[in-house]
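Every protein chain except one is present and positioned as in the full complex.
A, B and C label the chains in the order they appear, each numbered from 1.
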Amino acid sequence: MDFQHSARSLELQDRVRQFMRTHVEPVEELYYEQVKPEASRYKTPQILQDLKRLAREQGLWNLFLSGKHGQDLNNAGLTNLEYAPVKEIMGRILWAPEVFNCSAPDVGNMEVLANYGTKAQQERWLTPLLEGRIRSGFSMTEPQVASSDATNIQCAITRDGGDYVINGRKWFTSGAMNEDCEILIVMGKTAPDEPDRHRQQSMILVPRNTPGVRIVRDMLTYGYDDAPAGHPEIVYENVRVPAENMLLGEGRGFEIAQGRLGPGRIHHCMRLIGCAQHALELMCQRSVSRTAFGKPLAEQGSVREDIANSFCEIAQARLLTLQAADKMDREGNKAARDLIAAAKIVVPGMAARIIDRAIQIHGAAGVSQDTFLARAYVYARFIRIGDGPDQVHLAAVGKELIKRGGVMTG
Amino acid sequence: MDFQHSARSLELQDRVRQFMRTHVEPVEELYYEQVKPEASRYKTPQILQDLKRLAREQGLWNLFLSGKHGQDLNNAGLTNLEYAPVKEIMGRILWAPEVFNCSAPDVGNMEVLANYGTKAQQERWLTPLLEGRIRSGFSMTEPQVASSDATNIQCAITRDGGDYVINGRKWFTSGAMNEDCEILIVMGKTAPDEPDRHRQQSMILVPRNTPGVRIVRDMLTYGYDDAPAGHPEIVYENVRVPAENMLLGEGRGFEIAQGRLGPGRIHHCMRLIGCAQHALELMCQRSVSRTAFGKPLAEQGSVREDIANSFCEIAQARLLTLQAADKMDREGNKAARDLIAAAKIVVPGMAARIIDRAIQIHGAAGVSQDTFLARAYVYARFIRIGDGPDQVHLAAVGKELIKRGGVMTG
Amino acid sequence: MDFQHSARSLELQDRVRQFMRTHVEPVEELYYEQVKPEASRYKTPQILQDLKRLAREQGLWNLFLSGKHGQDLNNAGLTNLEYAPVKEIMGRILWAPEVFNCSAPDVGNMEVLANYGTKAQQERWLTPLLEGRIRSGFSMTEPQVASSDATNIQCAITRDGGDYVINGRKWFTSGAMNEDCEILIVMGKTAPDEPDRHRQQSMILVPRNTPGVRIVRDMLTYGYDDAPAGHPEIVYENVRVPAENMLLGEGRGFEIAQGRLGPGRIHHCMRLIGCAQHALELMCQRSVSRTAFGKPLAEQGSVREDIANSFCEIAQARLLTLQAADKMDREGNKAARDLIAAAKIVVPGMAARIIDRAIQIHGAAGVSQDTFLARAYVYARFIRIGDGPDQVHLAAVGKELIKRGGVMTG
Partner (left out) sequence: MDFQHSARSLELQDRVRQFMRTHVEPVEELYYEQVKPEASRYKTPQILQDLKRLAREQGLWNLFLSGKHGQDLNNAGLTNLEYAPVKEIMGRILWAPEVFNCSAPDVGNMEVLANYGTKAQQERWLTPLLEGRIRSGFSMTEPQVASSDATNIQCAITRDGGDYVINGRKWFTSGAMNEDCEILIVMGKTAPDEPDRHRQQSMILVPRNTPGVRIVRDMLTYGYDDAPAGHPEIVYENVRVPAENMLLGEGRGFEIAQGRLGPGRIHHCMRLIGCAQHALELMCQRSVSRTAFGKPLAEQGSVREDIANSFCEIAQARLLTLQAADKMDREGNKAARDLIAAAKIVVPGMAARIIDRAIQIHGAAGVSQDTFLARAYVYARFIRIGDGPDQVHLAAVGKELIKRGGVMTG
């Protein structure tokens, strides 16, 4: 047991930290200004394009990882455990991961293509995604059913000759509003009557410009539209794609989802730890810059307690996430399932709570557009629902623990 | 002691409830659609104008109250205790209080004018406000200081011959983006060197179209701009108004603020209880309409516990608010100060917590524009900062209690 | 609606408060000293006997109430709503309610006898209980089953000629260690195979000295044995009592339990509010008497916040309890069931939390025998389990609320 990061990870942490300070932090606001106008709302802003080029030139690109395929993609060759603190640093600014081509849902989609795609699928979609030339969407959740139970999903994917025909309604299809989004991964049922509920579903590749793909509206989270990525409601009406767009094979959708969501959850945790850490630092800064009732906030007992408690909570959640990453590296995503779920239970709630404390210390500025706090809160809060609500993970972990008499192997 | 509402209150509760069901609930969304276009963003939407006319015709108008002046204005002649449950019903929809001319910041501003205004000030501004013809803004919080400690406020109000000249920067001036907003109440320092810090400040009436009043930008709370009311940042640059615009007299600003904020806080509490109750009802409805993992949410243990706990918390917070209102009626706002503070401490946090539970049960719909929940959360969360952050009220109540050995008279 | 207590209640509050200050508070410790010696552990201490006589002389006796029977017994003729604040005052010292013959389990047992007993049963047992000459025990919970679900209870009550024969094992039979305890009310099954699970059980009167009643050991709660009352484990082995000892009739046990537990729960709530209020006052006193790190605790931010939050929580829980009491008075115990459950959910947790804060402020003294805090914490904590654990009440209230769409009538 050892709490020191590897030299490789430390070196990349330094380089990414430096890049963030030099290139990203100074333009945090500029990004939102470029996105603001109605006309260019869902266009990738120029500043992001510039930063992506720069990061790629510096080799800070595609640092995420997934098994052996990941090793090929990731010239740094990081393990999950090594990547986690790097991703935390990227996560400090909400839009920064894309600078390094490490943003959702593209990372998850690239992993799906790398792990489960055919050669042809990889050439057509994975290559441009890895190069950051196009973006992608992930279309799973449906408005009409409790999608927290994925077996409820109703979108129909029907074989018709050499094609599949897709009919359904999805929402919160993250990434799909962006002009550069060219490909959607859609989950739906190919065998709704299959007795094994976990074999009813499939995932299929749907180019966004396929006839019948109709973007109904962008969904808001609290008041945010998350432009330029967006997460729209989409109707799929007799959308026809060739049979070779099927991923892995009919009935394998649930299996792919499990494979995709594990790392995805832990990546969200890493980013959220970055958000929480950033919020803690803002709290500390604010506390020395403001005075009320005769002394700086920094000298007020309840402010100090909020700060100390926040530190304790971040430190613990970070270690849990690192332990989950380590287990993914050593024993695989499946064996790490319970630790991933534990991190997914803990981290978003922790981040939301700490950001909320930072908001309180910032007063009106905290809820406004003048800090990253309100947006970060909404991100953290959303992840308590996204990729499975807390309750689902709690029930799963609880059930498993009871089976094992309360003892979960490290 | 008696937990039955008066006949007068019950009758008005019925009428307002009926009005809400028949006229307001069916157009809840229409309101937001009419506000949506960029061009008419800060214009009072037609549906609201229609509903105001209707409510006024039915005598459901200006039901709020403040002392004897209030009695004259309020043809129903309600006490605070009688008004509270009526306001709760209005509060169930975020924009509904204005339908009854019972919305912030106008209610507070009308009370200020009624209680402290001269005859001339009342005729010029109070009368059109009471008739709902114009709207008003309240300009107190400043971006550059911890405004939670009102003695920090720096806006300068300087006597110059027969005028006052105002220089300062304010933000979150609620109501001031609206096209119908004609008058601002501005707080600032007329005597920055006065040894008694509570005599340094004054409140003054500033017509919004006075030269030098410059609206810099609308502030967001989370992603919302709260159109059509807004709460902009405003720069006052050599803004000149006649001396008779002074309210009550130089150095009385703090006194007016105290008089204004007490009832204002309790009115927010009443509305927020309405929001929380509405969220609880939505939770119950959702829980019977959605099924996950083989049974309706309604039959899942943690959902039932969330619902039961929410009921217990609302019931308690409501009683505390009613008790504060009762004390205001019997002993005056000053004597009720600690109970008002207690309600202000309890209710916004309670409402935010319960709305958040409802969001969780609604999944992605809960954070989106498809329910009132995300907006309501932001309102509740904001009030934990607005009108004095929790910490300020906790410190004041704690100090007072210690002085009294823990015994606060009913 | 009105938050002023009735004159009758106020007058009794004054008298009981005066009695407590003059006669009970000065001997709080003496009581425990008299109970301490092994030899006289379960003997009613002399000081308690003296105080009972005095309270009875002053008419501060049997102030509790239950419907019309209660009216006869209670010469003050208090309603539940009037009694609640009186009981809160008695509750400030853990052993004080017995001074006024208002202690558990005797109050509940007296109510059972008054409401459901035959003339003969009342003469034999109710009269001496009302006169405070004997004490009683209540024997329901069993060690071998989850007694939170009362249908699990297994004690057998079998008809045999003119007798009933009782076999079973009970524990936490409150009151049964006391030397003056002469009568036990025992719950068990007369019809274990009855299809209606709520008609299987009966309650029966068992004189403690009946052959076959064997006290196995006294149970501890945390480190306390609650002498001189105790709550032992008892084995009933072929215990034979005459058939006329049956209460109300075979199969009516569940009905009696419901009738008994409603008021019992609310009485515990009243006492616990007294404990919490007492703890709050001790917190305030301690905070001005101790200095750490250069200033009195009273000036430390987090201490003030703890105190203010405690006040807010007590105030709310008290109002909820009073509202439940009022509903019991106006509409009966059954109609008030959900409000009683709400108070039962809220109050013990609130009291435990506040007492725990007081313990923290008192440091080592707080956990020791030198304040009432540790004992009071244990009482509050126990009531989160006793008379139905939180979870059972939450589930019941949640289920009922869902059925009513979230709206519970006052």
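Here, a contact is a pair of C-beta atoms (placed from the backbone, for glycine too) under 8 Å apart; a residue touches a chain by one contact, two chains touch by 3 or more.
Since we're looking at a predicted model, the values are computed, not measured.
Asker: If the hidden chain were put back, which of C:130, C:145 or C:248 would touch it?
Answerer: Of the candidates C:130, C:145 or C:248, C:145 is in touch with the missing chain.
Asker: Among C:34, C:167, C:210 or C:360, which residue is in touch with the absent chain?
Answerer: C:360
Asker: For the chain left off this view, which of A:16, A:35, A:352 or A:397 is in contact with it?
Answerer: Considering the complete complex, A:397 is the one touching the chain left out.
Asker: Can you tell me which of A:5, A:23 or A:353 touches the chain that was removed from the display?
Answerer: Answering carefully, the residue with contact to the hidden chain is A:5.
Asker: For a quick check of understanding: of A:20, A:205, A:270 or A:303, which residue touches the chain that isn't displayed?
Answerer: A:303
Asker: Going by the touch rule given at the top, which residues of subunit C touch the chain that is not shown?
Answerer: 38, 141, 143, 145-149, 152, 171-172, 219-225, 290-293, 297, 300, 302, 356, 359-360, 363-370, 374-375, 377-378, 381-382, 384-386, 389-392, 394-395
Asker: Quickly run down the residues of subunit B that touch the omitted chain.
Answerer: That gives, for subunit B, the contact residues 300-303, 305.
Asker: For subunit A, which residues reach the chain that was dropped from this view?
Answerer: Subunit A touches the chain not shown through residues 1-6, 9, 81, 277, 280-285, 287-288, 298, 301, 303-309, 311-312, 315-317, 319-320, 322-323, 326-327, 339, 342, 345-346, 391, 393-399, 401-402, 404-408, 410.
Keep in mind that, in the parts below, only the chains that are shown with their structure count from here on.
Asker: Return the chains shared as contacts by subunit A and subunit B, ordered by label.
Answerer: C
Asker: Between subunit B and subunit C, what is the separation of their C-alpha centroids in Å?
Answerer: Whole-Å distance between the two chain centres: 43.
Asker: Taking each residue of subunit B in turn, which ones touch at least two of the other chains?
Answerer: Residues 391, 394-395 of subunit B each touch two or more of the other chains.
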